[in-house]
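With one protein chain withheld, the remaining protein chains of the complex are depicted in position.
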Amino acid sequence: MKSPQRLRDIAELVGGRLSGDGECKVSRFASLEKALPGDLTYLESPKLLKELASTRASGVIVDEDVAVPAGLNVIRVRQPSVAWAKALAALCPYERLFHEVSPHAHLGTGVELGAGVGIGPGAWIGDGASIGARTEIYPGVTVGPGVAIGEDCRLYPGVHIYRDCRLGRRVIVHGGAVIGADGYGYVQEETADPAEPVVHRKVPQIGTVVIEDDVEIGANTTIDRAALEATVIGLGTKIDNLVMVGHNCRTGRHCLLIAQVGLAGTIELGDYVTIAGQAGLAGHLKVGDRATIGAQTGIMSDVEPGQVMIGSPALPAGLARRAYAQIEHLPEFRRQLQEIRKRLAELEEKIAAGG
Amino acid sequence: MKSPQRLRDIAELVGGRLSGDGECKVSRFASLEKALPGDLTYLESPKLLKELASTRASGVIVDEDVAVPAGLNVIRVRQPSVAWAKALAALCPYERLFHEVSPHAHLGTGVELGAGVGIGPGAWIGDGASIGARTEIYPGVTVGPGVAIGEDCRLYPGVHIYRDCRLGRRVIVHGGAVIGADGYGYVQEETADPAEPVVHRKVPQIGTVVIEDDVEIGANTTIDRAALEATVIGLGTKIDNLVMVGHNCRTGRHCLLIAQVGLAGTIELGDYVTIAGQAGLAGHLKVGDRATIGAQTGIMSDVEPGQVMIGSPALPAGLARRAYAQIEHLPEFRRQLQEIRKRLAELEEKIAAGG
Partner (left out) sequence: MKSPQRLRDIAELVGGRLSGDGECKVSRFASLEKALPGDLTYLESPKLLKELASTRASGVIVDEDVAVPAGLNVIRVRQPSVAWAKALAALCPYERLFHEVSPHAHLGTGVELGAGVGIGPGAWIGDGASIGARTEIYPGVTVGPGVAIGEDCRLYPGVHIYRDCRLGRRVIVHGGAVIGADGYGYVQEETADPAEPVVHRKVPQIGTVVIEDDVEIGANTTIDRAALEATVIGLGTKIDNLVMVGHNCRTGRHCLLIAQVGLAGTIELGDYVTIAGQAGLAGHLKVGDRATIGAQTGIMSDVEPGQVMIGSPALPAGLARRAYAQIEHLPEFRRQLQEIRKRLAELEEKIAAGG
């Protein structure tokens, strides 16, 4: 925080109800576990309730109805983690570094810049690109010709946006992300040369990428341009680092794609789809609204709305948990099968002999 | 397309046989599903044949011998998808952005440039590098000292090529790809310090990377330099985004490495090897010509030519499909084993009692 804040003011800021000393000041944000006097913290989960007894924090944001130790200053709200995020955003706001266009930036012709655009040294903006008001472009970013970027976006160093892609408003793109590279599209062309009977001929990727408002894209993630139309990242979707979104994919609104997820081409995700780390989806699939796909899961066919899929190969979560839990018992299954067959053969013999 | 084209001219362009109105003009490329009047499309697969009845496209590229609805303008060719790629390449050609060396590019000493080389502002070319005719280098690219790049290559923004690597002709490298970083090579050195009994000592990686002609490399892919000789990407090989190629690997010609594949060190791939997304190969392996490795597969030993491997652990595809399909039945296997053992014990008892 820039300056110490009274708990009373923080309570007002987050729309909470103060209980305790409203004049008490805090000057740092800290985790419940590590908080010291002078720190503000929050109760991330009701499971941590008993930690409140020993906390040294000067203030804690908690649920409306939890019982707290006497003497503890708390701010009661309906969603503590949301109030925490609001307090952080208000008291440790992002500070823009670039408020103007650096004389060392490289701008093409016909570039349209909104009011308050900041462009760092060494960034390159291609011909005919347009950049909305207050958008900040760090050094080392490249924005291809014809790209349209909305207002209040932030492109961190080393972001590369290929020609004609479109970003909405309040889009944040982290370092090294590449938006609009050619989709992986080749056709197998037969040749007359027996030494090279087939070559992979490139299919020009003439589509683009459309990133809707309020999307955040992680470091070194890649989102390929469509073969023909547009790869679309829906409103409010948050993408982690090192994710691959193939050409022609369309995510719904408010999806979560966690680190190292891979979407092959032409996948359609509904709204509120969550895909956990390192999961992969084969091409030409649909995933329904609110479906969840677990970490390292391999999806090879459509997923129904609301379904939770786990494992590679993927199974519905309940079944997956029971089924994959058996793998460690497989050596025992094998032994039992051998033993059963032996006993069964003995029985059969006995009965045959006795019959 | 830049201007509307007569179907007659497109037929000639792709070497096809026109059936229908050759004077009809098209001005856009579209998928079969979304095509409107004025659009050219193609029949990607015979499975979509019945879609032809309802298409609104003005022209469709189809197989030589399929039956098409009366009144539909078609261009008949032997490989429709190849003709489609050719038409796209001819009518929506890639447009170079950089035809000259920007005064804001940073060139070292002794750099050799072929005719028509284009280098964008902010790119850096190290001492003694050579760049072939008509090669285009976008802003934000770095080319280390001693690198040799062939003719007609294209390095998109943020590509980094370390010293002494070599690229052939017509190589395309997408944004953020890193070629020639040090391989992951350390030796465990024992020390006399009981608190740190071993440290990982770096093994200098004095080899290079050689990329042969007609290779395409995806965004944010990394290809490490060899420890001693060269990591080699064979002619015509196409590599997708976020792929890791470890030091000393050699791919054959015309391989396909799909997104997020990982090759550990010293792997040898034959020609026409396909490795699907997120698959991983352990080090020091050989994969024979025309082998195929499925998505998320984990390869721990050599793969024979032509073999198809699936799963982690990997199995030959036929077996893999049957075997992995049993995982969901494992809870049932367990129940059956319990039941069988119970019934067997009862039988044994009965027979013992009756004997």
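We call the chains A and B, going by the order they appear; numbering starts again at 1 in every chain.
The criterion applied here is as follows: a contact is a pair of C-beta atoms (placed from the backbone, for glycine too) under 8 Å apart; a residue touches a chain by one contact, two chains touch by 3 or more.
None of these values were measured; they are calculated from a predicted model.
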From the list A:8, A:169, A:238 or A:322, which touches the chain that is not on show? A:238
Candidate in contact with the missing chain, chosen from A:200, A:225 or A:254: A:254
On chain B, what residues meet the omitted chain? 106, 122, 124, 126, 140, 142, 145, 158, 160, 162, 176, 178, 181-182, 184, 186-190, 196, 198-204, 206, 220, 222, 224, 228-229, 242, 244, 246, 260, 262, 264, 278, 280, 282, 296, 298, 311-313, 315, 319, 322-324, 326-327, 329-330, 333, 336-337, 340, 343-344, 347, 350-351, 354
Where the unshown chain meets chain A, residue by residue: 29-31, 34, 79, 81-82, 84-86, 88-89, 92-94, 97, 102, 104, 120-122, 138-140, 156-158, 172, 174-176, 214, 216, 218-220, 236, 238, 240-242, 253-254, 256, 258-260, 272, 277-278, 295-296, 312, 324-325, 327-331, 333-334, 337, 340-341, 344, 347-348, 351, 355
